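With one protein chain withheld, the remaining protein chains of the complex are depicted in position.
Naming follows writing order (A and B), and every chain is counted from residue 1.
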Amino acid sequence: MTAPASSTPLPTARRKSPGLRLATRPNLVIGGALVAFLLGIALVSLVWTPLPPTKMQIALKLKAPLEKGLFGTDHLGRDVASMLMAGAWNSLSIAVSAVALGAAVGTALGVTVAAKRGLFEAVAMRANDVIFAFPPILSAMMLGALMGTGRGTAIIAIATFMVPVFARVTAGAASQVWARDFILAARSAGKGVTRITIEHVLPNIANQIIVQVAIQLGLAILTEAGLSFLGLGMAPPAPTWGRMLADSQTYLGTAPWLALMPGLAIALTVFGFNMLGDGLRDLLDPREKGRT
Amino acid sequence: MSAAPLLSVENLDIAMRLPDGGRLPIVKDFSLTLQAGDTLGIVGESGSGKSLLSLAVMGLLPPAAIASGRILLEGRDLMALDDDGMSRVRGRRIGMIFQEPMTALNPAMTVGDQIAEGLVRHEKLSWKAAREAAVDLLDRVRIPDPRARAKAYPHQMSGGQRQRVGIAIAVAMRPALMIADEPTTALDVTVQAEVLEILDDLCAREGMALMLISHDLGVIARMCARTLVLYAGRRMEEGDTRGVLTEPLNPYTRGLLRAVPRRRVDGAPLDTIPGTVPGFARLPEGCVFSDRCGDVVAACRAGEPAWTQPRPNRGVRCIRAQQEMPA
Partner (left out) sequence: MKTPLIDIRRLTRDYAGGGLFARPSLTRALDDLTMTVEAGTIHGIVGESGCGKSTLARILMALDRPTSGDVILDGASLFDLSPKELMRKRRDFQMVFQDPFGSLDPRQRVARIVAEPLHVLDEKPSRAARRERVMAMLEAVGLNAAQAERYPHEFSGGQRQRIAIARALITEPKLVVADEAVSALDLSVQAQVLNLITRLKRERGVTFLFITHNLAVVDAVADQVGVMYRGRLVESGPARAVFERPLHPYTRVLADAEPSVTKFGRPPARPAPPAAALAAPLTHGPPGQGCAFLPRCPLAGPRCAAEAPVLRQVLPGRQTACHHAEQMLCAPA
């Protein structure tokens, strides 16, 4: 399967300074900036928001943007800008925890499948398919029935459907690594499966995992919004983008900004993570990396 | 026969466009002429530009490549042709055999149909007639039981058989020029010998010109009347194969020949060329071989030596060969 290997080191002119790399990678720059901005907002919301996001001022309800606060107020007179900021924290923290959990379990499963093959592989991948067949909303409803709604439920529900995604990506990538000669070299040096997985397989698939994490974060944000839209996310009054959307439905005609603002926030976040994922994929592409 | 040679490449330069906008010259000052029935071997180490040359003649250079100069086939400038014109030339006038037969074949189509396909498209044969012709071609490349094997898929054949199918596809249109890029590198010596013999027969019988690219000097000696030695995208030496391999004029050719593994009676180490092929971005000043050449003198670094023809039918790029050759 090996292509004839070129013994010439590739031209040095390919090696670019990191700065140059960034300039020629708009995806990475835009995605990175968006994500950094959102992360900043989310963190700031922990210590400061223009108004307390749960403070109701019924007298000032349904004010248009700039009339009261930057983005107006909702039907209970809460400040939309403050809610968005607090919502950013809630959404991001759930998404990040869920993806971290899903990636950890999925990766562990995937590399084990690649190392074990045989029956274990067959069973694990079949189980994967079954889980994957359930929409996250459904599993969240089932989980919600079992353990009540809230942050934990949302995280576990989203993580559950992240597991098969990561398992599949890492199993594929890891199998390819296992087929390489340097693994044979490690085996002939007497190393065991676990050690080879940690020392050789994981470092060689780290890129694919990182890219997948960025992409799945976007998806997790979307799912979290869906869950809280359906009332399956964090319990009120904690503001989330999904519930803001749900609450805005009645006022679509009179106060469209109530739907527009959280909608935009979700779209921007998903877009940001996807761009970041694309950009990272380019940046970490081994075909680019292997060149001197 | 017309006066124009079958293939003539004049002052071909190929550069690669770099992602940062710069250009990296690879092939420089390349010229050759090929008459009908000629067999020319191009030797060079990995990365010397052999494949880029063959792709240039086929009009299949990667998008990042910028070529200048002229490539004339039967007097027609190929570089001026549009895609349509070029694809008519490919297949009909120029055939190509690839190094890895598996990647060059369609895994989802029987080998018989893959051979027939070109005949249907270019020669306007019916599928029935074309399939019949395909069986005949498989027989000509010595596939046993060709009628049954025509229905096989590539993965059901051995490497050597796949390469024969590749040859059958390439010769189906009776091209005037056949380009074979390392056609036997992936094959065993015994299978290689058979494939080379088939190729040899076809060239002799059909009067096809052959441009054979290889890093194996032995394969070139077996197949080609003329040899061209390539190093870092430059032709270093050209001439009749026996002359080039027995009386090399360029130090690089000499070094290559000395590095051919052979038993040393005295137990002394094999001769080597010191160092490694430099990347194209850091070629030495002057002669591209000057950083590894045992015969280097100060003048070699002053400027790139020109291509000279010390004798009829013999060309060399080396300052010292020029000085030492009686005019």
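Just so we're on the same page, contacts are C-beta pairs under 8 Å (C-beta built on N, C-alpha and C of every residue); 3 or more make two chains touch, one makes a residue touch a chain.
Note that the structure is a prediction, hence the values are computed from the model and not measured.
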The one of B:Ile42, B:Ala133, B:Leu202 or B:Val219 in touch with the missing chain is B:Val219
Touching the hidden chain, out of A:Lys55, A:Lys116 or A:Arg187, is A:Arg187
Where does subunit A touch the missing chain, residue by residue?
2, 4-9, 180-182, 184-191, 200, 203-204, 286, 289-292
Mind pulling the subunit B residues that touch the left-out chain?
45-46, 159, 188-193, 196-197, 200, 215-219, 221-222, 241-242, 245, 255-257, 259-264, 269-273, 276-277
